[in-house]
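For chain A:
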Amino acid sequence: MENKIVLSMQGVCKAFPGVRALQDVSFTLRHGEIHALMGENGAGKSTLIKVLTGVYEMDEGEILLDGHPVSIHSPQQAQTLGISTVYQEITLCPNLTVAENLFIGREPRRAGFIDWQTMNRKSDELLEKLDIHIQPTQQLDTCSIALQQMIAIARAVDMQCQVLILDEPTSSLDDDEVAKLFDLMRRLKEQGVGIIFVTHFLEQVYEVSDRITVLRGGELVGEYNTSELPRLQLVAKMMGKDFDDLAEIKSTRTGNPDTGRPPVVEAKGVGHRGTVKPYDLEVHKGEVIGLTGLLGSGRSELVRTLYGADKADTGTLKIGGKQIKVNTPLDAMKHGLAYLPEDRKNDGIIADLSVRENIILALQAKRGMFKPMSRREMEEFADKYIDMLQIKTASRETPIKSLSGGNQQKVIIARWLLTNPDFLILDEPTRGIDIGTKTEIQKLVLRLADQGMSVAFISSEIEEMLRTCSRMVVMRDGRKVGELSGDDLTQERIMKTIAGGEKAHA
Partner candidate 1 sequence: GGAASSTPAASSAAPAASTASTTGGNDLIVVGFSQVGAESDWRTANTESMKSTFTEANGYKLIFDDAQQKQENQITAIRNFIQQEVDYIVLAPVTETGWDTVLQEAKDAGIPVIIVDRMIDVSDDSLFTAWVGSDFRAEGDKAVAWMEEKFAGVDQLNIVHIQGTIGSSAQIGRTDGLNAGVEKNSNWKIIAQQTGEFTQAKGQEVMESVLKQYDDIDVVYCENDNEAFGAIDAIEAAGKTYGVNGDITVISFDATHAGLTDTLAGKINFNVECNPLHGPRVEKIIQQLEKGETPDKLAYVDEETFDATTITQAIVDARAY
Partner candidate 2 sequence: MKTLKRPRSLSATGFLLIVTIGLFVLMYAAGMLAFSGQGFAKPQMFLNLFISNAGLIVISCGMTLVMITGGIDISVGSVTALVCMVVAYQMERNGASAFTAILFALGIGLAFGIVQGFLVAYLDIQPFIVSLAGLFFGRGMTAIVSTDMISIKNETFLAWAKYQIYLPFGSNNKKGIYQPAYIYPTVIVALLVVLFIFILLRYTKFGRKVYAIGGNQQSALMMGLNVRRTKFEAYLLDGFLAGLGGFLFALNSCAGFVEQAKGLEMDAISSSVIGGTLLSGGVGNPIGTLFGVLIKGTISSLITTQGTLSSWWVRIALSALLCFFIVLQSIITSRKQKQR
C-alpha cells in the first residue's frame, strides 16, 4: 500500500544567469519513505532542495505540503512548516559552540532567558545518542569537517519535522558513522517522516532508500522504486548512456614501482606536535600510496606536514634524494608537490574568482608574480581542463562559487594537474563527485602514475583505495601504525590493522 503524499513539487523551473538549473521538475515525497535524489554533478539536486527550502525563489512551479499549496520564501519559513534540512555545504556558525549550533533559534529558556545548563545537557544527550564524542561547550571551528557534518545532521534530526532533507550528508563520514546515520533515518522513517536523501554512493542508496528520483541536466528523468531499478540501469539513467564497469580499473594497476632509484619523497621522523606523531614514509616514482584509518586518525594532518601546510616541527624531508626544508606550501610546490585539501570550501576554492582564475592560480603562484600568464595562455589552460575533466560551468569566467559542489572539486583538481607535479597529494578528491566522474578520477590517477607521477590518495572508501593504490599506510590516533602492500591489500587486513592488535609489517 502507498503512504500518503506529504510533499509534492510540480513543474519547478529555476534559472541562474547562463544556466537553466531546473526545468519543469516534479517530485513527490510520501510519509515514511526514504527517497533518494540522484544525478550527476550539476544535475540540479541541491538547487531543487534550495528552492524547496526557500533559499532560492523558484521561477515557476508550485509546492504542495500535505496537499495544500504553500509558498516558501525563507529557510525560516521552511522550518516552521516542518521541513528540516542538512545542506551540502556545511551551514553552521564557526564562532558558536557546538550546543548553540544544535539549538540556535530554539534554545531552551527559563524565565525568558537562555538556559545554558539545560542546553548543554540536552546537547550532550543528543551527541551521545549519535555517538559523537565532543564537548557541547567546544567552539565549532575546533571540530573537523566530519564532526561538523554530524553536528549538522544532529541539529536537523532533533527538530520536530515531517520532511527531512539530507544533501550528501555522508560525503565526509566513515562507515561507522554512516551506519549510525542510517539507523537514525530508519527510526525516523518509522515515525512517518519523509526523508529526501542525496548521495553519490550507490551502495548507500540501495541500502536505505525506498524510491529514487533521477535528475539529469536540470530535467527530470523519472521516479522509480529502488527494488525495481538495477544499479547499472540507475547509472545509465543518471549519465544518459551506458556505463563501463568499475571492475576494469583494477586491471590497469601498475606492478611494483621502481625501487632502484631514490624515492621521490622520503620523510624521516616528520611530525607535528599535537596532531601527528613522528613518522617515516617513502614514496617511489610512479607509485600510488593510500592513507587509511578511521575518521580523525590524522591522515590529513600527515599529508599536511609533507606539504608544509602545517610546518613540521621534527624530522627531515628528502625530495628526489635531496634534503630540503619545507616551511611554506610554496617551498613544497617548487619541489614538485601538489596538495588537494579536503575542506573544499575553506581551503580550496577562491569563491569569487572565475573558474579560469581558480585553475591557473597554483601554476601562476609557482611561476612567480613577475611572470604573469597571458590571457590567451590562461584561457587555453582553462579550456583544456574544463574539457578534460568535463567541468560543467556556464563559461570559464563564471565565479567558481556558482558551480555545483562536485564541479568545484574538479576545478581544484585541474588546478593541481596544471602544475604538473611529481608528487600529487589528494585528500578526499572524490568527495561529492558523481560516480561517472569518480571513475574518471581514479583512472586519471592511475594514468598519471603510469606516466611517472607519484600520488598519495586519501579516501573514506576503502574499495576505492584498493582499486587504485599499490601500497597503503594505516593510521591510528595520529600515529602511523603500519604499511600494507601486495597480497596484504585486502579489506580484511586493512580493517585489522586499523583496529590494532595485529602487528603489520613495514
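Just so it is clear, a contact is a pair of C-beta atoms (placed from the backbone, for glycine too) under 8 Å apart; a residue touches a chain by one contact, two chains touch by 3 or more; residues count from 1.
Selection rule, in plain terms: all candidates are chains of the complex that A comes from, given by their letters.
Computed from a predicted structure; not experimentally measured.
A.B. asks: Which single candidate from 1 or 2 touches chain A in this complex?
C.D. replies: 2
A.B. asks: In the complex formed with candidate 2, which residues of chain A make contact?
C.D. replies: Those residues of chain A that touch candidate 2 are 53, 55, 74-76, 78-79, 85, 87, 90-96, 100-101, 104-105, 107, 109, 112-114, 116, 131, 133-135, 137-139, 142, 155, 176, 274, 294, 296, 477.
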